[in-house]
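Just one protein chain is left out here, and the rest sit where they should.
Each chain gets a letter, A, B and C, in the order it is written, and its residues are counted from 1.
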Amino acid sequence: MNLQAEIPLDYMIVLSTIVFFVGLMGVLIRRNLITMLMGIELMLNAVNINFVAFNHYLFPNRLEGHFFALIVMAIAAAEAAIAIALIINIYRQFNTVSVDDVDELKY
Amino acid sequence: MNYSYTILILLLPVLIFLFIGLMGDKMKPQLSGLLGTSGLFVITLLSYFTAFNFFDHRVDESFQAIEVFQLLWLRFTDSLIIHIGILLDPLSVMMLVVITTVSLMVHIYSLGYMKGEKGFARYYAFLSLFTFSMLGLVLATNIFQMYIFWELVGVSSYLLIGFYYERPSAVAAAKKAFIVTRFADLGFLIGILILSFYTNTFDFIALTDLNGLAITQPTTAVFMGLSVTTWAMLLIFMGGAGKSAMFPLHIWLPDAMEGPTPVSALIHAATMVVAGVYLVARLFPLYSYTSPDSLEVIAYIGSFTSLFAAIIACTQLDIKRVLAFSTLSQIGYMMVALGVSGYGAEGLGYMASLFHLFTHAFFKALLFLGAGSVIHAVHSNLMTDMGGLKKYMPITHITFLIACLTIAGIPPLSGFFSKDEILVAAFEHNKIIFAVQWLVAGITAFYMFRLYFNIFWNHTPEYHHTPHESPATMTIPLIFLALASVFSGFVPFHDLVTSDGNPLHTEFHWMIAGPSILIAVIGISVAYMLYAKKNSKPESIATSLKGFYNMAYHKFYIDEVYLFITHKVIFYFISRPVAWFDRHIVDGTMNLIGNTTVYFSGAIKKMQSGQMQWYIWYFTSGVLLLVFLVMYLN
Amino acid sequence: MNWSTLSIMRLEVLLTFMVLYQLIADLSEKENKRSVIDFTIIFFTIITFIGFLPSENTTLFGSMYINDELRVFFKNILNVSTLIILLQSTGWLNKPENQSKTGAFYLLIFSTLIGMYFMISAGDFLMLYLGLELATLPLTILAAFDKNLRRSAEAGIKLLMSSAVSSAVLLFGLSLMYGVYGTLHFSEMALLTDASTLSIMALIFFMAGLGFKLSLVPFHLWTADVYEGSPMPVTSYFSVVSKGAALFTLALVLYRVFGSQPNVWTMAAYILSITTMVVGNLFALRQKNLKRFLAFSSITQAGFMMLGFVNSDALGMNTIVYFMLIYSLSNLAVFGVLSIVTNNTGKENMDDFNGFYSTNPRLSLIMLLALFSLAGIPPVAGFFGKFFLFTAAASKGFYILVFIAVLNATVSLYYYLLVIKAMFINKNETPIPNLPSTGYEKLALSMCFVGIVVIGFVSALYDYVMLVVG
Partner (left out) sequence: MTGPKIIFFILAAAIVVFSILSIFSRRILRAAIYLLFVLVAMAGLYYMMNFQFLAAVQLMLYAGGIVVLIIFSILLTSQIDSKLQAPKGSHLLAGGITAIAGIALSAITILQFTFKPSQENAVGTDMRTIGLQLMNTDVQGYALPFEVISVLLLAALVGSIFIAQKKKV
């Protein structure tokens, strides 16, 4: 399949930019720690679109972007595992996963 | 001549400091005091020996600067190399003598004064540290080494002023002194950075060499309308102004009187506060040749400070604060003299300034130590608690009187000569400054004798214990310093310490000396009339009104006018407002800066709200803003 | 893989062995953890010494891994700092409630250290990112290590969420860089760098990601909360080792990869330096909790570090490295004293230190020196670090910036004096009693003490930094 002729690179980049900042917005507005985590996953995936698209469209001579995306996925998995462990820890201590209530350390 | 033994002058005090500091708890307090004192005695002898050798060896009629040691310390960049060493020239040797002498006197005096105080050993450790830093400051071969000792002086004076740490006011004063002088030092530091960047050297000899690059080819760079050199020299002066308590950075000095009195004598009379004068004198060729404008600024600041402080001194009741303001005023004199001076054969002001530094060190230390002796006897700092002490404390009384006469400028005491040279130099350069300094001479005589009469004459209050003369450890330094005050005026200074090392030809001007003696006598007489006896004049007027008109009435009438003018007009309309201005506006501005900082600190408290979503929001918005800014600015 | 590869990557390999050892030791459920502590410290001391052995300058794995004298020097600084922290942490680990945590604690510490070494040795952005994550993710667990404390749990989640976003932003920047240059290898990119708007954006995103670890304002907000919530050794690990690794990496990338385009990042450094110093100072003024106080103090110090970045010559990097070295020792000394106090009494407020000098003169003297060093008072080492930074910035003509920096240094003196005042001057009816300290803790403090006093006067060290930075 030859995508270059059909779909310009810019479409891909704009798509990833939108997903990245939608994910960021998710992190900023959702009051539940788990949904914040979902926003972070969206951001990481947006970055992956960038890597893959640049690799495919511009620099197909090497697979740098592809492998970077692969590594990002692995790290995202580790991050999610740790995040969930910490969220459960918060749930035990605070009996809630609402981010608004986790603000005892301040000023 | 081999001067390598001078290294001992630096090493001994630091060794004493370490020894007493580490072992002080395990020794008898008195022993640590004796140790410190005898160590300093050795250092003093070494300094005298150095001075004797140095001033005995001229090369072609002039004195050459000698770098006794010059060790490579840091190779910062290829052109900028920092050394550490010892520099001997007339200026540093003279300071060596002054510092060790006064410090020795303070050491001896403290044996009596601080007896039985908690932390006696700690006190002597700090004294040694201070002496070490001060000696290191004056012996520095380069401006960087000087800066380090400069800060060390600040640290050790912080420790000494805050010595009575049980008193909150002492702690506040120590902190204020530290922070205000540090604030000034930031100017000094930036000045050093600029200067070293354009001249590629820190070394004093290279910087002040008349044929050196720093003077012959100053940079032509301009920053905000002023040449960069002028900026650098002014910023360096800012550091000096902080340590020497020039307006408006003087606010720490009066408060610093919370420290033990001998410390005031050491730090606030003879050594640390003249560091600024020393700094300007050290870089004098650079000021004189590359930036005469900044010398002009120095002259005006000095003159203003001396007038300002003299006026405030007239209103103070705490005798140490009177002395503090008097110190400000006298250092103002020294700054004026430097400001109006030229170089070489024109260098009368330079010589006069250092001459005054020299004599002032002795008589001001004497005044402080005398005041300490009085405070020791009556357990109060306030003049109102004193009076009639001349019959209880004869030695203190006589020595204090000598000091007062000296500072007032009565011939043939030393203060007369040095002040006279300054007035001559000012007269030749700038008539307005001369007039101000002449007036200040009168005010000085007035407030010093106001102090003197209030302490030793006037009425005798009820004392809890009958005051008695201080012990010999305290009176011997007084006597020694009194002798120094009397005779130091006869040192042939114009032959020894001049701007270029060559002897300077000076003449004695009766045209200047006459009026200055006159105004001093007037000042003393006014003080005599107002304060010599318990002031009963208003009552006498009342009784005499009932009686007959006679000559006495007339005399009283004149006195009344006199009293009205001096007491009411000058006090209420000049001195009080100036003192108020100092306390509220100048001090207040400093406090305002502090309060504003604290206010802003509270205002942005909300940023750290504890809610991580806002943290993330600040993060991401910050990134976007930064991207935008850098793109826009690029 | 052969022996020479192993000898070049010796630190990473040895640390991996340490991680495995901890795993095995932890699984074997030994009751007596003390021997694990002793063994770990001895082994890590050996690793630290091995780090000082000479090694060859080379690249491995298709230039993904770079080894040279400068990077080895960085790792040695981190090694020594970590060793000091390990020594300090013994008191905390010996507490009964922490005995069971020993293995996990060491395992996580050493894995982050491996991450930092890969970050420093990275030859491309892939390894750098990987190292960064390896250095961050286990730290979030360490922040939440006091499992029964609410504040510790809060610190962990705050750190994780903020760092996840920051690394996502960093990644976004990296992906754009990849698009612009077509490569992520340092050696190739260094030849291609330009100042197009897209590369500016990518670079700033990247700087923000590392700025987060360095806690530059406005990327700093996690710092105080996490420092306060984390256990003491972790806090000092954050403020010294983690920060140091981020600083060195940033310096390597900016000076070595983007060295030909200094205009972009010196400007960013200029802005960040000012905001960081000012905001850090303003917050530090008001703090009562010493851990929070040290958090803001370390933010301010990070602002001073950024001052070095406005000078894009070797001089700038020299001074940054030198400053970091001194900052590490000074900060570790403060944390060392603080951790002895918290371990024994649980107190960490400034008021608790009132009258500390009367009962613990030695500890308070070390603290005094360290705070003077942080405030930059000569003749302790901190002064030289600051002075050189000011000189580096001034030599590029940034006088206004230097003025602001020196002003901030003066303000910082004020709050450092507050602590000194509390220890030496304020009175207290019930001061902290005279505290015992273990031999390990004494050793750690003496190392810091010697460093603070001596470093300023040993010009050989500065010469060495100059030599390796080149």
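Operating definition for what follows: a contact is a pair of C-beta atoms (placed from the backbone, for glycine too) under 8 Å apart; a residue touches a chain by one contact, two chains touch by 3 or more.
No experiment lies behind these values; they were computed from the predicted model shown.
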item: Touching partners, among the displayed chains, of the absent chain; value: A, B, C
item: Of C:I8, C:M201, C:V406 or C:I432, the one touching the omitted chain in the full complex; value: C:M201
item: Absent chain, residues of chain C that touch it; value: 1, 16, 19, 23, 60-65, 100-101, 104, 107-108, 111-112, 114-115, 118, 126-127, 130-131, 133-134, 137-138, 141, 144, 147-148, 156, 176, 179-180, 182, 196-198, 201
item: Hidden partner chain, residues of chain B it touches; value: 613-614, 617, 620-621, 624, 627-628, 631
item: Hidden partner chain, residues of chain A it touches; value: 1, 3, 6-7, 9-11, 13-15, 17-26, 28-32, 34-35, 37-39, 41-42, 45, 48-49, 52-63, 66-67, 69-71, 73-82, 84-89, 91, 97-98
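Going forward, only the chains that are shown with their structure count from here on.
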item: Distance-maximising chain from chain A - centres being C-alpha averages; value: B
item: Chain A and chain B: spacing of chain centres that average the CA atoms, whole Å; value: 65
item: Rounded Å distance, chain B centre to chain C centre (Cα mean); value: 43
item: In chain B, residues with contacts to at least two other chains; value: 605, 608, 610, 612, 616, 620
item: Chain C: positions in contact with at least two other chains; value: 157-158, 161, 165, 224-225, 286
item: Parts of chain C lying in touch with chain B, wherever the complex brings them together; value: 157-158, 161-162, 165-166, 169, 195, 197, 200-201, 204-205, 208, 212, 217-219, 221-222, 224-225, 263-264, 267-268, 271-272, 279, 282-283, 285-286, 315, 372, 377-379, 383-384, 387-388, 390-391, 394-395, 399, 402-403, 406-407, 409-411, 413-414, 417, 421, 424-425, 427, 457, 459, 462-463, 466
item: Residue numbers on chain C that touch chain A, as the complex places them; value: 126, 129-130, 133, 137, 140-141, 144, 147, 149-151, 153-158, 160-161, 164-165, 168, 171-172, 174-176, 178-179, 182-184, 224-225, 228-229, 286
item: Contacting residues of chain A [partner chain B, same complex]; value: 24, 27-29, 31, 36, 99-100, 102-107
